[in-house]
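As you look at this complex, bear in mind that one protein chain is not there, while each of the others sits in place.
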Amino acid sequence: MEIKEKLIEKILLFIALSSISILALIAFFIFGEGLPFIWKIGPHAFLLGERWVPSHGEFGILPMIVGSFWVTLGALLLGIPLGLACAIFLCEWTPPLAATFLRPAIQLLAAIPSVIYGFWGLVVLVPLVRTYLGGPGLSILSGSVILGFMILPTIISISEDALRALPPYYKAGGLALGATHWQTIWRVLIPAARSGIVASIILGMGRAIGETMAMIMILGNAVKMPSSFLDSARTLTTNIGIEMGYASGSHRQALFATGVILFFIIMILNSSAIVLSRRRVE
Amino acid sequence: MNPNLKALLSFLTFLLFLSVAVGCQRSKAGITVAGSTSVEPFAELLAEEYMMKHPHSRIYVQGGGSTAGIEAVRSHAAHIGMSSRSLIGREKSLHAITIAKDAIAIIIHPQNPVQNLPLVKVRELYSGKIKNWKELGGKDHSIILVTREEGSGTREAFQRLVMGEEEIALEALVQDSNGAIRQVVAGDPNAVGYISLGLVNEKVKALNISGAEPSVINIERGRYHLVRPFLFIFNEEPAGEAKTFLDFVMGPEAQRLLSREGLVSILSKF
Partner (left out) sequence: MRSNRLRYVTQSVAKILIWIAALSTIAVMILILFQILREGLPILRLSFFTQSPKSMGREGGILTPIIGTVALTVVAIIVATPLGVGTAVFLREYTRESRISRVIRFGTDCLAGVPSIIFGLFGFVFFVIYLNMGWSILSGGLTLAAMILPTIICTTEEAIKAIPYSFREVSYSLGGTKWQTVTRAILPNALPGIFTGIILSVGRSIGETAAIILTAGSSLVMPTSLFSPIRTMAVHFYILAREGISMEMAYGTGAALILLVLFVNTIANGLLNRYIRHRS
């Protein structure tokens, strides 16, 4: 009996370790393909090179880093105010009827596959941008708007949890001091839930940076450094997504190296979000 | 036996089974054809026809791109590679068989008044020297270039046949298939792209190049020059099922099918 129990514990430990070893495997295989390449051409040339012309042996991913940055920033500009507003709406001002619509709507937004978002952006948003604002329509602006809605559910659900986790006397105290409901929300509740809200924004950022299919469809994927919100751009993910199938030799290694950079960025974002939400729990 | 132990044992058996399945070489019936997305739609049609005739055969057609297809054949991940460009460098050790020839059409929106461009102008257009349709006899509007991604066989053929030493402008939008380029051009009155002639449809307009309309006749007579081969790539001499499929593809019936779809048959006299 004793031996069996010990054995089971060992097996469960083994299962648990193999679950996280997937992360190690991912890192191992992607780094194994990508790191030697970065080493070969030099991190400087790779990260700060402005030209991506694999057929000429030029592998600079700065345009993609910049592209990812702008698209993510645009998505956050839309997603943060909208997401926070929805979170406040759900925890503080919930007319029952509106909440019964909003909550399923947010769950749906989270459930809709990214290809559907991409397609909708392509058939509805892109022609609008092209007609009214000019340029090819396949642009950072269109991509940002779509991404902004895609990250909404992440921002809303985690900030809502953070707001709900606050002890009730925060709100009671604010109101008792004669502050209006809005002042209590703005000056007391939001600052108190700060770390959870920041964690939600970081996770939303992670989702925005990691999105691939919708962005391939909407961004236009030009490799030039974007100079306006109406320009086409390419992100780190779409660089991999659009060229992976076709690449071989050092071109393929370069795409894995792009994956290494993406992996790094995501890991930094994830771990800071995890640390922040841990702090909130304690 | 204790039921818990039994459950545990069956779980372990399952894991064992899984690892055996993983460790084993895959033993699947059928032929995998992988590679160029330009050849893919035609290969799908051929596979459909072939499977109609041989109901027990399985032909799996898979995109990925010319280079990936060639790599897949080399690493035995696929039986047949599809390529829309000639083999280069160490790839030449593989067997390449031309199954048809295809033209590259320069396409624009049907509302765009431009009809004809000399080859030189196409080069200037794609290198970014010409930036406005006005310079080519069109409306006063900036040009939206659309190109294929690095590694695409169509892009390599376009580079070789049109651009020569010139580089395709970096501001060009990049799409990863003929169909995607056609979609962008069909939706944007100021866009220009290049795709396989067989895939031109009524939503876009193919330009005449140096006065020659892109048509099967003009290609066969050598008047339209933007032509590249469609290849099937094999690791060694094709044998077995792959050979049967190849024979079917090279046969008159399949070749008729290909020319109906806008390709130039290898059986053509010219």
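All chains are identified by letter, namely A and B, in their written order; residue positions are counted from 1 within each chain.
Following the convention adopted for this analysis, a residue touches a chain if its C-beta (ideal position, glycine included) is under 8 Å from a C-beta of that chain, and two chains touch if they have at least 3 such contacts.
On a predicted model such as this, the values are computed, not experimentally measured, just so you know.
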Residue of A:L12, A:L48 or A:L133 touching the missing chain in the full complex: A:L12
In the whole complex, what residues of chain B lie against the chain that is missing from view? 4, 7, 11, 14, 18, 21-23, 25-30, 32, 34, 41, 44-45, 47-48, 51, 58-63, 75-78, 177-180, 182-183, 186, 203
So which bits of chain A touch the chain we can't see? 1, 4-5, 8-9, 11-13, 15-20, 22-23, 25-26, 29-30, 33, 81-82, 85-86, 88-89, 93, 98, 101-102, 104-109, 111-120, 122-124, 149, 152, 180-183, 185-186, 203, 206, 209-213, 216-217, 237, 240-241, 244-245, 255-256, 259, 262-263, 266-267, 269-271, 273-274
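What we mean here is this: only the chains that are shown with their structure count from here on.
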Can you work out the whole-Å distance between the CA centroids of chain A and chain B? 33
Can you list the chain A residues touching chain B in their complex? 4, 8, 11, 51-56, 126-127, 130, 136-138, 216, 220-224, 231-232, 234, 242-243, 245-248, 251
Chain A partner contacts - residues on chain B that touch it in the complex: 5, 8, 37, 63-68, 70-71, 144, 149-152, 156, 159, 167, 170-176, 184, 187-188, 191
